[in-house]
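With one protein chain removed, the remaining protein chains of the complex are shown where they sit.
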Amino acid sequence: MQFTAQQLAFMLNGTVEGDPSVAVNQLAKIEEGQPGSLTFLANPKYEQYLYTTGASVVIVNNDQVLAEPVKATLIRVENAYSAITILLEKYNTLKQDKSGIEQPSFIHPSAKIGENVYIGAFAYIGPNVTIGNNSKIYPQVFIADDVTIGEDVTLFPGVKVYFDCKIGNNVIIHSGTIIGSDGFGFAPAGDGTYSKISQIGNVLIEDNVEIGSNTTVDRATMGSTIIRKGVKLDNLIQIAHNVEIMANTVIAAQTGVSGSAKIGENCIIGGQAGIVGHISIAKGSQIQAKSGISKSIVDEGKKWAGAPAVSYSDNMRSQVVINRLPALEKKINELENIIKSLSR
Amino acid sequence: MQFTAQQLAFMLNGTVEGDPSVAVNQLAKIEEGQPGSLTFLANPKYEQYLYTTGASVVIVNNDQVLAEPVKATLIRVENAYSAITILLEKYNTLKQDKSGIEQPSFIHPSAKIGENVYIGAFAYIGPNVTIGNNSKIYPQVFIADDVTIGEDVTLFPGVKVYFDCKIGNNVIIHSGTIIGSDGFGFAPAGDGTYSKISQIGNVLIEDNVEIGSNTTVDRATMGSTIIRKGVKLDNLIQIAHNVEIMANTVIAAQTGVSGSAKIGENCIIGGQAGIVGHISIAKGSQIQAKSGISKSIVDEGKKWAGAPAVSYSDNMRSQVVINRLPALEKKINELENIIKSLSR
Partner (left out) sequence: MQFTAQQLAFMLNGTVEGDPSVAVNQLAKIEEGQPGSLTFLANPKYEQYLYTTGASVVIVNNDQVLAEPVKATLIRVENAYSAITILLEKYNTLKQDKSGIEQPSFIHPSAKIGENVYIGAFAYIGPNVTIGNNSKIYPQVFIADDVTIGEDVTLFPGVKVYFDCKIGNNVIIHSGTIIGSDGFGFAPAGDGTYSKISQIGNVLIEDNVEIGSNTTVDRATMGSTIIRKGVKLDNLIQIAHNVEIMANTVIAAQTGVSGSAKIGENCIIGGQAGIVGHISIAKGSQIQAKSGISKSIVDEGKKWAGAPAVSYSDNMRSQVVINRLPALEKKINELENIIKSLSR
């Protein structure tokens, strides 16, 4: 897609300074702008790049003062940052403006498909599935029997949703993520082998959740594994059976949450962290990357680090000493020798 | 699916106490039961909930004494826990009662498909593939040339099996798991670049193995990567080339096993653990979550923890001191000052 400075100014209710006919077809950071690209200056820290950027068009605030001559065409707007956000959303919407039902796809006759739904080729919609209005089911998605999907949901290519799961409105799930595979439940059979425990619960995902790619959310043994509204999960995360994650908690990539753990609201959990099963994490907890949480966290709004985790500040203090340990041991041995000579 | 208390009692050989016509369409924990749900009481610890549950039907033991009035309809059976297990299995079987060959699917004319096999839409069965009786190949599964799959196997949607791999009987593999991708083998070419080492072995999965979702099992460079009978692997696990995991070992999510490691029988390995290449783990070893095993484990049946791992009890003892390190360092400095004053 290509736009002229004139067209952009019209879309953004701005005014052009320079050549209104210059055209751009991509966005760039101001310090990396090339001819044909559009960029913006919102943070005064980057003003220097305004005079050197190779971008063809720069969006700036109405009150931007020019300390040097500018090569690029400027578009002056009320708020450059908001303007670029609006453009990004428009661009994204254009890029993902899919609709209709592509062939071949598999839609069971008993499925109820809302209005203005996109179903990509090779998608599979099983019996008794419900899909709300304006949802996008990309190619190669699998939706099993009796699944309910809300409105304005996007399931990117290759997402798999097992039977009985429920997904709310405005949910985004990225490629390769698996919702509702069996929880990891086996009972020792007494002879060294294990018997599978049937996993007949489901997964319940509330509104406004976003889940990254290749993440796994297991179904509950009984009842539901629950992802509450507004939760954001990154890529390659493991959510075990019967976990419940409360509203607006954010979890970074490659973290694992073990069975039946409950994570409070508005927590922030770093990457590669691990949370053991059957514990509770108080709301507002902040957990550093690579931490191992082995006990319930009761105090709200605290920072934690280490494996097993302690308070962030305690962990920092211990880490500092760990790096001095060889020197510390040497000192102890020297003191021991002195003491021995003193006590002789 | 909906069942009346009367129907359930008939299926379970039990007797109804209360309204036999009340209907249920889902299972719930006794403390979370809602009207329309079925639950059970097997553990006396939860007896209190029998009198308060909102569930419509509760399965109880024949000898259950009622200390208070019960609102729900009861079904009395010999053993409530066994009864619920039977129901779960029946339910699961119903939910996964797929058969026949859906269209469009791709089945190479040279493939040999057993009796009563399910092949979902968009599944791909390559040349010379063999699939045993009663196996279920869900939609969007890929099975490459010369793969052999046993009887009563379930490959959930999106599983990919590369050429030449062999899967035994009663194996379950969940969505998104990749069997037989190339091992990570590269030889330095001398100029900073790497040359690929062809990975021409395969993956051999024995009977009764279950593998979770989005796990990866790489093919051997030569010979086989082997998962022995009864092994249970969770989600997002990495099994590198030429690994061998002996019978009935259980591994939790996000653990990684490096190339050519051999893991003994009946080991239990926690989540996010790492095992370096070319080592052996003795049978019956128990490895804590997040451990890093950097050397072979020779003693059988021991517990290990930490990265690099030491015995579980040693690790616990060191962890306790680590949290006291800042105080310990302070004490050492104080002692040093005293000693200096003494030796003056």
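The letters A and B name the chains in turn, as written, and every chain counts its residues from 1.
Definition applied: a contact is a pair of C-beta atoms (placed from the backbone, for glycine too) under 8 Å apart; a residue touches a chain by one contact, two chains touch by 3 or more.
Keep in mind that this is a model prediction, so the values were computed, not measured.
Considering B:62, B:99, B:116 or B:198, the position touching the chain not shown turns out to be B:198 (whole complex).
Contact with the undisplayed chain is limited, among A:14, A:132, A:158 or A:259, to A:158.
Note that of B:225, B:272 or B:285, the residue touching the chain absent from this view is B:272.
Which of A:29, A:112 or A:295 touches the hidden chain is settled by the complete complex: it is A:29. Although one chain is not displayed, subunit B still touches it through residues 104, 106, 122, 124, 140, 142, 144-145, 158, 160, 162-164, 176, 178, 181-182, 184, 186, 192-194, 196-201, 214-216, 218, 222-223, 236, 238, 240, 254, 256, 258, 272, 274, 276, 292, 307-308, 310, 314, 317-318, 320-322, 324-325, 328, 331-332, 335, 338-339, 342. Across the interface with the omitted chain, subunit A contributes residues 27-29, 32, 85, 88-89, 91-92, 95, 102, 104, 120-122, 138-140, 156-158, 172, 174-176, 208, 210, 212-214, 230, 232, 234-236, 247-248, 250, 252-254, 265-266, 271-272, 289-290, 319, 322-323, 325-326, 328-329, 332, 335-336, 339, 342-343.
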